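Complex shown without one protein chain; remaining protein chains in place.
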Amino acid sequence: TGRRSLSRSISQSSTDSYSSVYSDSSEDESSPREKQQKTSKGLSDFCIKNIKQAEFGRREIEIAEQEMPALMVLRKRAEGEKPLAGAKVVGCTHITAQTAVLIETLSILGAQCRWAACNIYSTQNAVAAALAEGGISVFAWKGESEDDFWWCIDRCVNLQSWQPNMILDDGGDMTHWIYKKYPSLFKRMKGIVEESVTGVHRLYQLSRAGKLCAPAMNVNDSVTKQKFDNLYCCRESILDGLKRTTDIMFGGKQVVVCGYGEVGKGCCAALKALGAIVYITEVDPICALQACMDGFRLVKLGEIIRQADMVITCTGNRNVVGKEHLDRMKNGCIVCNMGHSNTEIDVASLRAPELAWEHVRPLVDHVIWPDGKRIILLAEGRLLNLSCSTVPTFVLSITATTQALALIELFSAPEGRYKQDVYLLPKKMDEYVASLHLPTFDAHLTELTDEQAKYLGLNKHGPFKPSYYR
Amino acid sequence: TGRRSLSRSISQSSTDSYSSVYSDSSEDESSPREKQQKTSKGLSDFCIKNIKQAEFGRREIEIAEQEMPALMVLRKRAEGEKPLAGAKVVGCTHITAQTAVLIETLSILGAQCRWAACNIYSTQNAVAAALAEGGISVFAWKGESEDDFWWCIDRCVNLQSWQPNMILDDGGDMTHWIYKKYPSLFKRMKGIVEESVTGVHRLYQLSRAGKLCAPAMNVNDSVTKQKFDNLYCCRESILDGLKRTTDIMFGGKQVVVCGYGEVGKGCCAALKALGAIVYITEVDPICALQACMDGFRLVKLGEIIRQADMVITCTGNRNVVGKEHLDRMKNGCIVCNMGHSNTEIDVASLRAPELAWEHVRPLVDHVIWPDGKRIILLAEGRLLNLSCSTVPTFVLSITATTQALALIELFSAPEGRYKQDVYLLPKKMDEYVASLHLPTFDAHLTELTDEQAKYLGLNKHGPFKPSYYR
Amino acid sequence: TGRRSLSRSISQSSTDSYSSVYSDSSEDESSPREKQQKTSKGLSDFCIKNIKQAEFGRREIEIAEQEMPALMVLRKRAEGEKPLAGAKVVGCTHITAQTAVLIETLSILGAQCRWAACNIYSTQNAVAAALAEGGISVFAWKGESEDDFWWCIDRCVNLQSWQPNMILDDGGDMTHWIYKKYPSLFKRMKGIVEESVTGVHRLYQLSRAGKLCAPAMNVNDSVTKQKFDNLYCCRESILDGLKRTTDIMFGGKQVVVCGYGEVGKGCCAALKALGAIVYITEVDPICALQACMDGFRLVKLGEIIRQADMVITCTGNRNVVGKEHLDRMKNGCIVCNMGHSNTEIDVASLRAPELAWEHVRPLVDHVIWPDGKRIILLAEGRLLNLSCSTVPTFVLSITATTQALALIELFSAPEGRYKQDVYLLPKKMDEYVASLHLPTFDAHLTELTDEQAKYLGLNKHGPFKPSYYR
Partner (left out) sequence: TGRRSLSRSISQSSTDSYSSVYSDSSEDESSPREKQQKTSKGLSDFCIKNIKQAEFGRREIEIAEQEMPALMVLRKRAEGEKPLAGAKVVGCTHITAQTAVLIETLSILGAQCRWAACNIYSTQNAVAAALAEGGISVFAWKGESEDDFWWCIDRCVNLQSWQPNMILDDGGDMTHWIYKKYPSLFKRMKGIVEESVTGVHRLYQLSRAGKLCAPAMNVNDSVTKQKFDNLYCCRESILDGLKRTTDIMFGGKQVVVCGYGEVGKGCCAALKALGAIVYITEVDPICALQACMDGFRLVKLGEIIRQADMVITCTGNRNVVGKEHLDRMKNGCIVCNMGHSNTEIDVASLRAPELAWEHVRPLVDHVIWPDGKRIILLAEGRLLNLSCSTVPTFVLSITATTQALALIELFSAPEGRYKQDVYLLPKKMDEYVASLHLPTFDAHLTELTDEQAKYLGLNKHGPFKPSYYR
């Protein structure tokens, strides 16, 4: 959410509980590690839940492809030249239809890929099956144990005949595993691409300690991620997540949004637009002043808590909604988290003996006070939009394209352009990612004349922004 | 407007034609330089239009003070300690009620001030009179000649008994004058504060050439200026400027906004909100993609020009609206500029012999084609919001407070903190400026607990943003 | 949808196909008519799918009660006096959690109720079970045959020992059945309350023909229904219906909304607010001019069809989207109906041999052209919000409260106040319904002073609007 958590342990990152409204029901309970499966072509270098789900997964991937135009263009433009020929990529990300489009794009561009999940809950089993059926060595299923988690990561790396030379990471676990367990491999890496706040933080730590052996690209702080991912994803998903879980009416509802960063801005825009009355809490005076100018009342949570119909956390901080607030909420108040991890609401305090829990729908719990008051807690305080709504594929496409370009850049950069340090994507590449997404809107970019470019002191093909622009 | 013009000459900056809906009628035509005036206390070290207007100007200043709460707080907080005692500030800015509040604040904080105008048209004569009556040595009037302009600047600096040690500049003309004409003075400067794109560009040039003798603060690129000034000023003033000049109805009007930077974003938000149908042109793919996601059609100007009811330029570029567009506009189309300087619309091309001009109201011209088609040109292509509307004092207060704090910081910084270079305001000071403006909204900031601050790795009193945040 | 369909046959009204995202899976296939069931108290005068679902249904009803504050207040206020004591109500409505709250309210107010479904698909079986378990004689299940449909209606009426004296109808089928089959019963009715366009039309026909034997209340044209039901229900449900079926991103999408009545206004407000670019088609110049003033481009469907990402019908008309439009849509275009019945999109034309259908998700079909183009058809052209989203309980509460008050008014009105005619609810009662819903928002109404009431020529307790206000 744009703020840094400096204190998360490795294992925490990978087990953030994550669940989905699209749960697979009545599944086989056996562990994938115990059974041998084969694709229709006889391949077996993968480990997933059930290869028979491949066809359904393929359809989900095809649907995602339609909303990821930039990767499809990359496939066409770069297919002939195979810019990733020779790249051996180990990846560790959520395994979803969208990342499948990314992985298969890398493959089409010439890379060999082996993949694990960055979260024990988030794998879409059918998508993993489709990837395996398509020839990707994927090791991931929904509901891994922690032991499974590291086993899967290790399976990506630990081969005799095949040595990875690039890492695509989300959270830093793959990087950390190789750094710790395979230091000689780590030294031969050509590049690392990382997209999460946590993973980027770890990379900077390694860099400062002089232990980063390869250039790394910080995708998290790229313009496209900062300006699009948080704001637009949240604007699109907050209403959806609330409707699917509670069928709440928005008109006239009093909502407190904690935090007015990009996530909060996205949530507030959507809620206000549908007729909710939104109040903001903030710690940062700059965001606070923006909230005021944008027409929201800036309050402390304690001042407004009694009249709130909903409280939504978007801070990246912890214990923003504490027991003292939960105690004072009115009957029927909805509490949920759009921010970072599952720490923003003090859910632990609700596990008190005097409070009863009633599980009323998937991902919806009523917590019942002795006097009968009910608080409606969504996704047990985990991320609402990952758990209870879909995230727009098109916005994910922007980040995925950035990841692909970052890989290509690091792999094909001439010797010496990048040192053993953490880099931001060159502004021009950010602009290229954006331009690849414009045709979806039938949008027509204006081109500078030579005279105008000279007047502005710019190259007429960009970059158009100063490098510090964000 | 966020983009740089590298090719402006010094004199251009100071004569951007600037006029106001509040023109003083039936004025004395004699030059202020020719007559001797005295304040009620017998002072005469100033040169303005008419000291008798002081009372009216004082009322305008008092009205402005009500919307500039942060400077009033600074006066109270810092009055006892006089942090600027010993500072001798020469300033060169627009002379308006808002800058008067700034100048008098500096004076209350202990500074001695001498002031000139940064633009030959923009001085509010009554305000200049009030400043003079209050004891500030001000040299400025509306409608200076270029010779007057430099004469006024020189009068600020050229004294035997008084040597300035700080510069507050807007456009860089004061700095340049001292640099060129008084090099020994320039070397003894303690600090320079500059708020314009142009002036900042010149400072960086000096710095790169090794000729900058004093630390300079770049206020233009501070968060508060970038995030508030352009966006909110334009959102507030675009409707006002259009209504005051044309009484146009916004509902259902088709408007083309050229440029979707902060200025364009502010204009588009206001126009869409009032029921206009807005189209955007952009050269930069990132801003273009934002326009799309925000619900605007991205077009080239030529595609849409025939159906436009209004065309508004916000690019910082030149000749964005050219003769080829003007020729194809429909009868009654309104053309105006919210961007940079007066170059965005090719007004020169309208001075053709086959086109007739009819001056229908102050700042409104009809340009008439041979077939009778009329284009409505506002402010002859100069900045609409400076010419035809008021700019909200509260937003100007944010920049003015930043300027005051930058002066204090440079003046009172311990030896060695700042070198002979161009600096950005420390993030914490940006946050302080923002916090001083919150009480206006009765806004209540949340404070981090110790535990939360530790979790986030932040000092609980900020800064809250990474230094590159903008 | 505010427009009248004069040509619908009786059976059509009752079999509008209706399905739900909440389908009961793996259900018993036997007909409820063939089996005998008993409540826990041994009652058996009902016919539903499965009495064992009562507990789940009860929870859904309890959730609905929280969003229907006005009926809960009515229960409290009128409980002591039992204003419906002696009323024997036969009802024919959708059987949902919301209507269950209404039915049980009538019961608490003293009425005896027997109930059938007005649509063969729309019954929520668990809710019907809860009603039966609670002692209501309900005859309804999801997926009735047409024979079942009329059998259920007849079971409500055809008793020896019990003769209904009031009708609560939605569509007019109950009224028509009694009129045709039990004319002597019809003559003894004390009142009829009808809420649908179709049913109201039939009542006016009966009235004009001199065959209406009892006073009837037209709830469809009440202010509360007209001003709230369509506008706010659609504003709340359009985004939800689209997201649940297609996960579409709204930002920048080009959407054509056919019809700018209340339904269209609600859809457009929500879509525009989330960043879609909305075009309108209209036949009525008044609504067309409103669309223009509200900032939408008014077009003919044929002009815009090639660039549309979505087409949504809200007209109440038929074949608004015809084969000629469907043929010209671009690949991936979404087509759905928020209007009236299932006639607005010419779905029949898509059953052509050259077009392939692929059922991709519940209620989502891809129709595939020979060249591979896919059109995404939702709910097979039936009502999107009834099929694919939830409708906000709070808004339904407004109509349900109006129905309850209309029943009370007709039942308890003094002899002679109402004749054998069709009436609109008195304006004052509309205002009472509205006032009962204000506490939900913690809203505080201002009361006129005596002096003000006199000045306005109004009673200080209302009605405040002229009777023709709508």
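Brief remarks follow.
Each chain gets a letter, A, B and C, in the order it is written, and its residues are counted from 1.
The rule is simple: contacts are C-beta pairs under 8 Å (C-beta built on N, C-alpha and C of every residue); 3 or more make two chains touch, one makes a residue touch a chain.
All of these numbers come straight from a predicted model, not from anything done at the bench.
The omitted chain makes contact with just one of the residues C:W177, C:Y232, C:F250 or C:F411: C:Y232. Note on the undisplayed chain: of the listed residues B:L274, B:L355, B:I368 or B:A413, the one touching it is B:L274.
Touch with the chain omitted from the figure is made, among B:D221, B:D240 or B:D346, by B:D240.
The chain not shown here touches subunit C at positions 3-7, 223-224, 227-228, 232, 281-286, 288-293, 297-301, 303, 316-320, 343, 398, 430-432, 434-435, 437-438, 440-441, 443-449, 451-452, 454-457, 462, 464-465, 468-470. Residues touching the missing chain, restricted to subunit A, are 251-252, 272, 275-277, 292-297 (touch as defined at the top). In the full complex, subunit B touches the omitted chain through residues 59, 63, 66-67, 232, 235-236, 239-240, 243-244, 247-252, 254, 270, 273-275, 307, 332, 360, 389-390, 392-395, 440-442.
FYI, only the chains that are shown with their structure count from here on.
Set against the Cα centre of subunit C, the chain with the most distant centre is B.
Interface of subunit A with subunit B: the two copies contact each other largely through the same residue positions, with over half of all numbers used appearing on both sides.
Each chain gets one centre point, the mean of its Cα atoms, and the points for subunit A and subunit B are 40 Å apart. Centres computed as Cα averages put subunit B at a distance of 57 Å from subunit C. Residue numbers of subunit A whose C-beta contacts span two or more other chains: 232, 440-441.
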